[in-house]
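Removed: one protein chain of the complex. Kept in place: all other protein chains.
Entry: subunit A
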Amino acid sequence: MAATLRNVTTYDLRLAAPLALGFVVFFITPLVILLALSFQADPQGTHYGLTQYVNFLGDRFSLGVLGSTLWLGVKVTLLTLLLGYPVAWLHQRAPSWAKGIIMLLVLLPLLTSVVVRTFAWVVILGRQGIVNAALASLGLIDTPLKLLYTDTGVVMALAQVQMPLMVLPLITALGRIDPNLADASSVLGAGHWRTFRKVTLPLSLPGIIAGCLLTYAAAITAFITQSLIGGGQMLFMPMYIYQQASTLQNWPFAAAISIVFLVAVLVVVSIFNVLGRLSRGYTNA
């Protein structure tokens, strides 16, 4: 019995070996190289030090890029949550045929390339785009609104592109809530709003946190959408790193920015994780 159990475990470990190897070769090693690179004081690597970090943290422009990237993530996450929660809630309450349709609409973005989706937003938000054309023909505006290459445009496009990452965990979380709880609440005298506020919302917290975490991480690293919709005027961390590495060939500085960005993201992720663990302790039956 004990022998069989051990066999099962070793077998399992061997199955995981290819993945572990890939992880070491393609993730750990580059990360270590990146870290080493970031301590080079000059691109030639003649001597080492904290120069690159001092440069980054002492530079208002660089800090501004970091700040606006992290803030962009917050805005996208909030918008996605605001738009995604009702969709997930609707999915939960819909009859089964409508559930299928809602799920298809949620998943549809994942079935097309990010590039295609982003170009669709370029068409929608452009000066001659759908939004401006509609507003103009309704006589609401005389001159086209500037939507493309603005912060608002980037947030809107990112929210749409990352929507499935928010809605899917929410659907899972809402689906786990015993439907009798809402009935129990209403029969005890609570209206829809109170039931939502006191029962449904708190019990869906694990899904909210998981969705926010995924959306946030995806939004701040979304190189393609950020650069295509943001255009040349707006600079976020992924593009900044790319420019330093590729255009300016300043690899040590690019590595240092990457490490700073990584640490900033890790801090945010661990905050979410702590919240997640708290909410799970709080909602588990």
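Simple rule for what comes next: a contact is a pair of C-beta atoms (placed from the backbone, for glycine too) under 8 Å apart; a residue touches a chain by one contact, two chains touch by 3 or more; residues count from 1.
By our rule, contacts and distances are computed from a predicted model.
Per UniProt, the protein behind the absent chain is "ABC transporter ATP-binding protein"; the candidates were "Xanthine dehydrogenase family protein subunit M", "ABC transporter ATP-binding protein", "3-isopropylmalate dehydratase large subunit" or "Sarcosine oxidase subunit delta".
Checked against the hidden chain, the listed residues A:Leu147, A:Leu203 or A:Ala256 yield one contact partner: A:Leu203. Looking at A:Ala41, A:Ala190 or A:Ile224, the residue that reaches the missing chain in the full complex is A:Ala190. Touching the omitted chain from subunit A are residues 178, 180-181, 183-191, 194, 198-199, 202-203, 282-285.
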